[in-house]
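Missing here is one protein chain; the remaining ones are kept as they sit in the complex.
Per-chain numbering from 1; labels A, B and C assigned in written order.
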Amino acid sequence: MSKYFEIRWHGRGGQGTVTGAKSLAEAVQGTGKHVSAFPDYGPERRGAPLRAFDRFSDEKIRIHTPVLEPDVVMIVDPTLIGTKGLLNGVSDKTIFVVNTEKSPAETRKALGLDGQTLYTVPANSISHRLFKREIPNSAMMGAFARACPDVISLEALLEEAKHIFSHMLAPHLVDKNVEAIQCGYDEVETV
Amino acid sequence: MPKLQEMAKKEAAFSSGHRLCAGCPVPIFTKMLTRVTDYDIVVGSATGCLEVASSIFPYSAWKVPWIHTAFENAAAMMSGVETLHKVHRRKNKTDKKIKCVAIGGDGGTYDIGIQSLSAAMERGHDLLYICYDNGAYMNTGIQRSGATPLGAATTTTPVGTVVAGKQQQRKDLTRIMIAHHIPYVAQASIHNPVDLSNKIKKGIEIDGPAFLNILSPCIPGWRIAPDMAVELAGLGAETCFWPLYEVEDQNFKVNYEPKKKLPVTDWLFTQGRFRHLRDAKWSHLVQDFQTRVDQQWDWLLGRQAATK
Amino acid sequence: MKDKYRLKKWQELPPGGVITEGGNAADYETGTWRTWRPVWEEKNCIHCLTCWVFCPEGAFLLRDGKTPSGKDRKEIRKIDYFYCKGCGLCVRECPVNKKGAKEVIQFVREET
Partner (left out) sequence: MPKTIAITGNGAMAEAMRQINPDVVAAFPITPSTQIIEDFAKFVADGKVDTELITVESEHSAMSACIGASVAGGRVMTATSSNGLALMWEMLYIAASMRQPVLMTVVNRAISAPINIHCDHGDSMGARDAGWIQFYAENNQEAYDNMIMAPVIGENMEVRLPVMVCMDGFIISHSIETMEIEEDQKVRDFIGEHTALNSLLDTDNPVTWGALDLHDYYIEHRRGQQEAMYRAKSVIEDVSMRFGEEFGRKYDLFESYCLDDADRVVVAINSVAGEIKEVIDELREQGEKVGLLKIRLFRPFPYAEIAQALKGCKIVTVMDRSTSMGAYGPLFSEISNALYDAEAKPLLYNRTYGLGGRVMLLDDIKDVFKESEEYLNNGKVEKMFDFLNVRGG
């Protein structure tokens, strides 16, 4: 286990997974931690499976290597369940946060998990409800705060997100995304 | 010629003591740059005869600020100069209105420099680009360029037993520049100083990009006597090989229409580089040459009629 | 003049190979290139400035003068042989020469 807190995101090109990893890092940085966030870059375009990484620490982060033994695995697209590599390097302590409409029990089975903690969140439904399209990032961030309150509390996340989104988005979308974080947090299920 | 009298009152942009060939007509237009306008000007040159012969360290023939960096980039380089002037004007660091002029030969303009030229014109810099077209890479010893006319003997298109000089027609760069829809495009020639000076003046003073293509015979490259440049340039216009015209905001104006258009052979056969074309064996090349010139002239008169 | 163009040490050169004196090529003699010499005859000259505008060397020097009707004009003063490369363009293009009756500019071999 690394001395850093490490997250591996699994998503598809065009879903905003990389932005999600970066936004989460920015939010955590806002709480005073050192952070890094970076994707696996390739020529893949919209739709191709991709990975992104976060690394958080109380001290300066010097390494740039991909996350091999994640503390958290974030699965942004439910259709990735069953694809290769999701379980690489995971331990008993690894936490899974999965965007799915299915129950935690079903998801655990589909992923083939043993004793790991699993949180599910219907991020796509939340996104459709709020944005009329599929941008699950913000809901996933909310779910992360539910899963790892020691890393960032919901309050801190909401506060930081307002700030971060205001640099990226139109004002009404800032509010919607903050709402999506709250919904993601609220609608998490676990077993 | 009152125009010459006016010009004679002003200092030339280009000094004596340069090392161009005896009889090279290029200084005819470089001297004019400051004589036709009251603007301050800054000149940038592409690599070529003019650049080399005017700036042999520690001597410079340029009485105006001048820069050379490379062969293919005169327009890009001068777009940097022009942009900085724009910044200075915006920040009130100067109240001067300086005009930028880029100069390249046909090698540096038709060929290796066309990308940077095209882009600088498209970006709309306030810049006059002058091409002096002598029809080959003369600086390096007469190698063919995209401006070399059909049939011309150069060191890379020599006359042999089965091939007689350049096998392709020249490209029409002036027309390519017209297609950029810039405010001013013109063709001039060194034999007509009044027309030439008018065009340089317009090109410098107009707001935005301008392109001027000047026919400039080359003593060694055309294989002509050192006193023949003006006469040969004049024949270029009389045969309509090199029509004098200008296009202002897509309005075409032919500046000189010969009373009787001379056959191209009058121009070709006074130059050593076409001497071989007198052989009946290559008469089809001469015919093709004439056909292209006729088509080009007809097109031009047609454009003029259409925009009148 | 001699010292100005002596070969300098690297420490004496301004950075970047810049030449800080515009137009100093005028200090360079190109008249040595000449094998034929144009000789200007003032008496036949109409001061049309054709030779002046075409001369690639700027070798035709001017002076202030008057037209026959008394208007100010620039006139040919002389040929500067420090620069004249002897190309003969002035001889060929002189409109008086072209008419053939009189000669303003003669072309003669340089003496050896």
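By our rule, contacts are C-beta pairs under 8 Å (C-beta built on N, C-alpha and C of every residue); 3 or more make two chains touch, one makes a residue touch a chain.
This one's a predicted model, so the numbers in the text were calculated from it and none came from an experiment.
**Student:** Just to confirm, in the complete assembly, which displayed chains does the hidden chain contact?
**Tutor:** A, B, C
**Student:** From the listed residues B:W62, B:Y184, B:W222 or B:W267, report the one that touches the chain absent from this view.
**Tutor:** From the options B:W62, B:Y184, B:W222 or B:W267, the contact with the absent chain belongs to B:W62.
**Student:** Of the listed residues B:M7, B:V81 or B:V185, which contacts the missing chain in the full complex?
**Tutor:** With B:M7, B:V81 or B:V185 as choices, the missing chain is touched by B:V81.
**Student:** One chain is left out of this view; which of B:S16, B:S116 or B:Q296 touches it in the full complex?
**Tutor:** The single option touching the absent chain is B:S116.
**Student:** Looking at the full complex, which residue from A:I7, A:A25 or A:L158 touches the chain that isn't shown here?
**Tutor:** A:A25
**Student:** I need the residue numbers on chain C that touch the omitted chain, in ascending order.
**Tutor:** 7-11, 13-20, 22-23
**Student:** May I ask you to list the residues on chain A that touch the chain which is not drawn?
**Tutor:** Residues 22, 25-26, 29, 33-39, 41, 43, 60-66, 68 of chain A touch the chain absent from view.
**Student:** Over the whole complex, note the residues of chain B touching the chain we left out.
**Tutor:** 40-42, 44, 51-52, 55-58, 60, 62-70, 72-73, 76-88, 90-91, 94, 96, 98, 115-116, 118-120, 123
Note that only the chains that are shown with their structure count from here on.
**Student:** Just give me the whole-number Å value for how far the CA centre of chain A lies from that of chain B.
**Tutor:** Measuring from centre to centre gives 63 Å for this pair.
**Student:** What is the distance in Å between the mean C-alpha positions of chain A and chain C?
**Tutor:** One centre to the other, that is 81 Å.
**Student:** Once you find the CA centre of chain B and the CA centre of chain C, what distance in Å lies between them?
**Tutor:** 24
**Student:** What residues of chain B sit close enough to touch chain C in their complex?
**Tutor:** 1, 4-5, 7-9, 12, 14-20, 22-28, 31, 54-66, 193, 219, 225-231
**Student:** Under the touch definition given earlier, write down the residues of chain C that touch chain B in their complex.
**Tutor:** 5, 8, 17, 19, 21-30, 33-34, 48-50, 52-54, 56-59, 62, 73-74, 80, 82-83, 85-89, 91-93
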